[in-house]
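All protein chains but one are shown in place.
By letter and in written order, the chains are A, B and C; residue numbering begins at 1 in each of them.
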Amino acid sequence: MKKFINAPEDVVREALAGVAAAHSDLRVDLENQIIVRADAPRSGKVGLVSGGGSGHEPLHGGFVGRGMLDAAVPGEVFTSPVPDQILAATQAVNGGAGVVHIVKNYTGDVMNFQMAAELAADDGITVESVLVDDDVAVEDSTWTAGRRGTGATVFVEKIAGALAEEGASAADVAAIGRKVNENSGSFAVALTACTTPAAGKPGFDLPDDEMEVGVGIHGEPGRRREKLQPAKQIAATAVESILAAKPLQRGDRVIVMVNGLGGTPQIELYLLYGHVAALLADAGVEIVHKLVGNYVTSLDMAGMSLTICRADDELIRLWEAPVVTHGLRWGA
Amino acid sequence: MKKFINAPEDVVREALAGVAAAHSDLRVDLENQIIVRADAPRSGKVGLVSGGGSGHEPLHGGFVGRGMLDAAVPGEVFTSPVPDQILAATQAVNGGAGVVHIVKNYTGDVMNFQMAAELAADDGITVESVLVDDDVAVEDSTWTAGRRGTGATVFVEKIAGALAEEGASAADVAAIGRKVNENSGSFAVALTACTTPAAGKPGFDLPDDEMEVGVGIHGEPGRRREKLQPAKQIAATAVESILAAKPLQRGDRVIVMVNGLGGTPQIELYLLYGHVAALLADAGVEIVHKLVGNYVTSLDMAGMSLTICRADDELIRLWEAPVVTHGLRWGA
Amino acid sequence: MNFDADAARAWVVAAAAAVTENADHLTQLDSAIGDADHGVNLKRGFTAVTAALDGFAADGPGAVLVKTGTTLISKVGGASGPLYGSAFRAIGKALDGPEADAAALGAALRDGLAAIRKLGAAAPGDKTMVDALDPAVEAFVAAAPDGLGPAAEAAAQAAEAGAKATAELQARKGRASYLGARSVGHQDPGATSTALILRALATVLD
Partner (left out) sequence: MNFDADAARAWVVAAAAAVTENADHLTQLDSAIGDADHGVNLKRGFTAVTAALDGFAADGPGAVLVKTGTTLISKVGGASGPLYGSAFRAIGKALDGPEADAAALGAALRDGLAAIRKLGAAAPGDKTMVDALDPAVEAFVAAAPDGLGPAAEAAAQAAEAGAKATAELQARKGRASYLGARSVGHQDPGATSTALILRALATVLD
């Protein structure tokens, strides 16, 4: 297996040790496997906690810091964290104003965060949960597990984090997070499968001239397999898929992210962004802010995801608010 | 070929169009294929220009902005830019105080930048050049092409950029750049080959249990091929190779970069950083600042490079100075 | 022989061995329609359970199984951690004496199934562990009058058949649901591990 690791079962713990060594503005609890702002808990401030399986870095650990998360809870690679970890993070960031959990919609994440929230409630901590389910490649249905949480998580964490920093209540922080999620859609395409340390080989085989369309961020195959298309066509598929599920009107403003899944060079992401920008301009939609880079990855997968979030004055103001994390930083 | 592109020969131009669409704080001259700070030229400020083949992003375009480069000159993928481009960038950033070229030591880069410098001189622009040759995997010899310029380029651009921002002379900016280069060593290991758009397939085959040791950033094979080692051992090889060429004493302070070559997940880079930090601590060396992430890439290559720069008060002060670019940002 | 603390412990230890031995296979199944961690998850969890039970004083099977469930919740993560963890806790809570007969164990297993269905909201046919556990519980209860051994054997066979049959189903719950029709043709990893756990019970009660 081609990875810079020592043993598959030690990857997450050893990577956290590296984070601890690297960043003195973070407190890494190696026992509980959580990453916490060094200044947490801040009295009177809502604590913002997110987490999920590892392998999506910089999500979530890279987004811990002023104006974004108070704590991140990394599970094993592609495995939701356990309730004990989530509870420890919740306790660590509780400054008396309650805690908001940002949870990507996967069965495991939902259940483990739910259990942790119940344990926290026993502990007297109010927990609000925001469920992120932005991936329009999956049909939205009450009969299934529903849509996956992917790229919009970054938007939810940034905007809810900014509101929390302003001193808003847990209910308001959760409400804005839900609004961001409601306004957002994502769509992803993969050119290769990723390799988890435990599996040691790619999750699926993909011929040289084919791509997986509608993939998630856990190495699973997508909704369908197609012949590889030019970037321009792929960008169009992504934009159309999102707009079909989350329609936009001429004059709407949006925040956009062209995200790499881990193995895609930046030069290709910018190339894709150029096409996305042109397509949205044609639709009369104004891109107010954008991210182009690796923000929500799937280990070493070559692939891209597009996230589009309809934004109003409030969301734009909160997006522009200062953020000081290792994965996202501006305004301070 | 598994890439988000339309046609191999259009990749760089179309990616630049994406950069132009994305970043209004940059001026992208699509004709000359250069990226320039929107506020250039700044009267009285030394203009800092770097460039080289594309495929190393965020280097160099991601480092254009306040406190770092004034312009970047991207050539075709892995191909040095031509003198015309470099001249156009030199002219665009000349605020009357002269221009400093930061050139990675490759035959093509050296010759093309040299030709551009001569053309600029004909134009009345003084150009100083800083040659970066930090890759200790290559022997330093006057009989060969010498050492490659790799990771230290980021350090040179950041620190020289900070001094230029303070209003220093071209000679002083170049001098500090040379000092950073002199104080720096890098060493890289690859687990896979990268694929250029033009070639369409990996540059070399590497069995599943082998790695290339002492690679550059252009997809070439390394100095030797070895059985894949645990991350801890790879970190030790990198540290030892650098210290053998650029010795450090107990008590020395350093700036360190654990850099991904494009296809390596962040979790592995942090894991490596943990080992590097432990090794340097054992050597009595203090890591004052560090970068962990993708800064100087080789397209989609799975690999890592380590750069260590011995730093004094002046270098540390300039490292900490504000920088506002899309690839590196703090203090503002 | 009734189902006492030692039997419960033996079941869990046998399940741990089975899961560990088949970890790669479970992970491979999860690789096809999930995220390639099911075997790793259960191996990690059951290894922790074995350690937790070592020297753990229990006055009946219930305490052993509650401890097992609690440990799984703390160590597995993912979807299977809370599901299996809650199931073992529910089974354990239903067994409050020093030992249980087949009828009591059947009722307890039914509580375990209920816990999984309550937490995961999966119905039979959704291509999950429920498709192995549901027929297994029914088979166990039906054969309970024949005693523990035959009931457990019937349950194991039903679970194995149920797990096999998931291959033809389209997933509506769990990660495999994201694949839509492409999930058909692959056996569900969770249903497969459920069959292993019930086979372990049958072996122990044989």
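What we mean here is this: a contact is a pair of C-beta atoms (placed from the backbone, for glycine too) under 8 Å apart; a residue touches a chain by one contact, two chains touch by 3 or more.
Everything numeric in this text was worked out from a predicted model, so none of it was measured.
Trainee: For the chain that's been dropped from view, list the shown partners it touches.
Mentor: B
Trainee: Which listed residue, B:7, B:38, B:145 or B:332, touches the chain dropped from view?
Mentor: B:145
Trainee: Of the residues B:18, B:41, B:75 or B:185, I need the one that contacts the missing chain.
Mentor: Going through B:18, B:41, B:75 or B:185 one by one, B:75 is the residue touching the chain not shown.
Trainee: Which listed residue (B:41, B:58 or B:83) would be found touching the missing chain in the intact complex?
Mentor: Here the residue in touch with the unshown chain is B:83.
Trainee: Touching residues of chain B against the unshown chain: what are they?
Mentor: Per the touch rule, chain B residues meeting the hidden chain are 8-9, 53, 75-84, 106-108, 111-112, 115, 137-139, 143-145, 148, 196, 198-199, 203-204, 216, 218-224.
Keep this in mind: only the chains that are shown with their structure count from here on.
Trainee: Once you draw an edge for every pair of touching chains, what topology comes out, line, ring, star, complete or other?
Mentor: line
Trainee: So how far apart, in whole Å, are chain B and chain C when each is placed at the average of its C-alpha atoms?
Mentor: Computed from C-alpha means, the inter-chain centre distance equals 54 Å.
Trainee: Can you give the whole-Å distance between the Cα centres of chain A and chain B?
Mentor: 29
Trainee: Quick one: report the Å distance separating chain A from chain C, using the average Cα coordinate of each chain.
Mentor: Whole-Å distance between the two chain centres: 32.
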